[in-house]
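One structure is given below, encoded as structure tokens.
Missing here is one protein chain; the remaining ones are kept as they sit in the complex.
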Amino acid sequence: MYDAGKIILGIAIFLVLITFPFWFTLALGNPDYQPDPELPAGQVQCVESKEYMIHWHMDLLNQWRDSVVRDGNRMYVSREYGDRHEMSLTRTCMRCHESRERFCDRCHDYTAVDPYCWDCHVEPKGE
Amino acid sequence: MAEAKFDEMDHYKQAELMKFDFRPPPTGWMDTPTDFRPGSWIYPGKAKHLEYLDLPNPREWAVTDEDWQLPKNWKEIVLEGMRERLSRYRTFKIFMDICVRCGACADKCHFFIGGGDPKNMPVMRAELLRSIYRKDFTALGKVFGKLAGGRELTVDVIKEWFYYFFQCTECRRCSVFCPYGIDTAEITIIGRELLGLLGLYVNWVIEPVANCFRTGNHLGIQPHGLKDTLEFFAEDIEDSTGIKVDIPLNKKGAEVLFVTPSGDFLADPGTYTCMGYMALFHEIGLDYTWSTYASEGGNFGLFTSHETIKRLNAKIYAEAKRLGVKWILGGECGHMWRVLNQYMDTMNGPPDFLEVPKSPLTGTVFDNARSTKMVHIMEFTADLIRHGKLKLDPSRNDHIKVTFHDSCNPARAMGILEEPRYVLKNVCNNFYEMPPNTIREQTFCCGGGAGLGTDENMEMRLRGGLPRGNAVRYVQDKFGVNELACMCAIDRATLTTVCDYWAPPVRVTGIHELVSNALQMKGAKDREVNFRLEEIEHWKQKAAPAGRKEGSSDV
Partner (left out) sequence: MRVVIPLIAVIILFMLAYFGVEAAGLQTLFGVVFPYIALVIFIVGLIYKIVRWAMVPVPFRIPTTCGQQKSFPWIKPSKLDNPSGTLGVIGRMALEVLCFRSLFRNTRTEIQKDGPKVAYASNKWLWLGGMAFHWSMLIVSIRHLRFFTEPVPGVIIGLQDLDGFFQVGVPVFYATSIIFLLAVGWLFLRRVVSPQLRYISLANDYFPLFLILGIGTTGFLMRHLMKTDIVAIKNLTLGLLSFNPAAPAEASGMFYAHLFLVCVLFAYFPFGKLTHLAGVFLSPTRNLSNNSRVVRHINPWNYPVKVHTYAEYEEEFGEKMKKAGIPLDKE
């Protein structure tokens, strides 16, 4: 007894599962998609360096929230540039990055990251 | 009195035997040589038996010899033998590949539990073979050698195989716990086949095989001898009951061919079980026959090689065909039922000249044996009781407090668990189970299965018997159990020693011996003695048996 039929079926299932990313993205998805977040016009720098913001923005926002909500401290001094900013998502970040959809969501949707900022914050009406 | 020798039970003091722990030695297992101490291995197969069976390399040799007189090209033979078996047994190939050495099997083996030798952990037993497989058959092993767990095949490896593959009783307990179902019995069977290619057999296995091939049974009982034996049993039955039972022998046209392990012909207490069958068949008027040609249900081929299983097993169907019976009934035996359930039909079937077994008394069609046409006597008797066909008085066994030992193969290669319990509960009033980790699919071997039940292997038998003996001791202390029932001929022979050593004075009995005690036979005298011809006090006191119980109750 060999059970060839069942084994071939098993191999087929294995192949379908293991190649899922290939066939899913190629057939159903959009492999060429680039997130391309819309950067604010006329601005040269953020509160910290671009690389720092890419890697650590979630951490920075978290610190800001804790600082404001728990300590009442709203002043942030940039480590990179030494300038001062009010710790505020809507009044600082979103003054330049006006649109959640055209900025935040571009990358967040791309990498399936769903931050809970908007559980409390109301989106600015910059749309 | 002379001091007990290494092949006698009394040679081993329990305190001495228990001087071990589960901690492995400081040296790695590949660097730990095999300790061939007397009492832990079995004498080699004699040349004449190998010659009779046309097996390779017959010669006289001793395990203690430095030179085992292997064929010149022994290494080639073994590697070629492995290659061939890797292409024939998916079990072997897969079990060589997928073990992750999780260790779940380690403390499931009775030899490890009773001896602490790390190479008796099932995983290690397989590694003895797997290390050679890795070295010679896998890419990783070929490149990385010892680092990948491979090792060179040497004569010492062969000796180590001989020692440890004859320290496995193929009981399959480890395979219950293995997450991949790796079955050490498969490993051991194939390991022994490879040893066999070099002419390395043990006499305790190969002599019965040669006997069975020639005379039809392991014991070498010739046809007239078998007739004498059964007549002798009939006399004892008459002494006990006053009833003369028939001994149909090689009777053509009988409805049923009855096959039982030949241990039942010779070794007490199996003999009493055999008388139990005879009394039962007489009582129900079964049209059956014994066969002198197929006078062995057991199959020591299972302990030799797949080919030998087939060579010995072939007689059963051949004889059924020659005698023109309708179906076959098999007696109480362990490994016999592994062969009958898992190998016989595949090897020597299909028996299309037989009919689907049907009990002539109850009309029950044994649908679960519709292809092999072979029914286990415990199924047959349970069905009789269920239909109220037997007059049973369980109080006749009131002098007995019994526990039941599931034999390895019926439990783990068949699953006949409830039928014997049903019968026991209908013939005994006092039935007590041993602890759950030691019965049913988790049952422990008697320590002498798979051809290891010989006296020169006494130390290992006592060690391997510890878990079972200790479980018996437990119910002995707790409930006053005084008899251990089992349905296996090897058990009946070896558990007597195990009980004598670990749980004296518990006695061993077959189930049909207990059936015969309770069976109220038509025309029987008031019995005062059992088939052992022992006077039973409460039988003597009752002039007429009271409180008869019609058989039939729920499980």
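To keep things simple, chains are lettered A and B as they appear, and every chain counts its residues starting from 1.
By definition in this document, a residue touches a chain if its C-beta (ideal position, glycine included) is under 8 Å from a C-beta of that chain, and two chains touch if they have at least 3 such contacts.
The shown structure was predicted, so the numbers you read here are calculated from the model rather than taken from an experiment.
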Contact partner of the left-out chain, one of B:Arg90, B:Lys244, B:Lys478 or B:Lys525: B:Arg90
Contact residue for the chain not shown (choose from B:Ile42, B:Val63, B:Ile77 or B:Ile113): B:Ile113
Hidden partner chain, residues of chain B it touches: 14, 18, 22-24, 28-29, 54, 86-91, 93-95, 97-104, 106-108, 113, 118, 121, 123-124, 127, 138-140, 144, 147-149, 172, 175-183, 186, 213-216, 222-224, 227-228, 249-252, 292-293, 306-307, 310-311, 314-315, 318-319, 322, 340-343, 345-347, 349-350, 364, 367-372, 374, 379, 382-383, 386, 411-419, 422, 435, 437-438, 440-442, 466-467, 470-471, 473, 554-555
Touching residues (missing chain, whole complex) on chain A: 1-4, 7, 10-11, 14-15, 18-22, 24-26, 29-35, 54-56, 58-59, 61-62, 107, 109-116
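Throughout what follows, only the chains that are shown with their structure count from here on.
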Distance from the mean Cα position of chain B to that of chain A, given in whole angstrom: 68
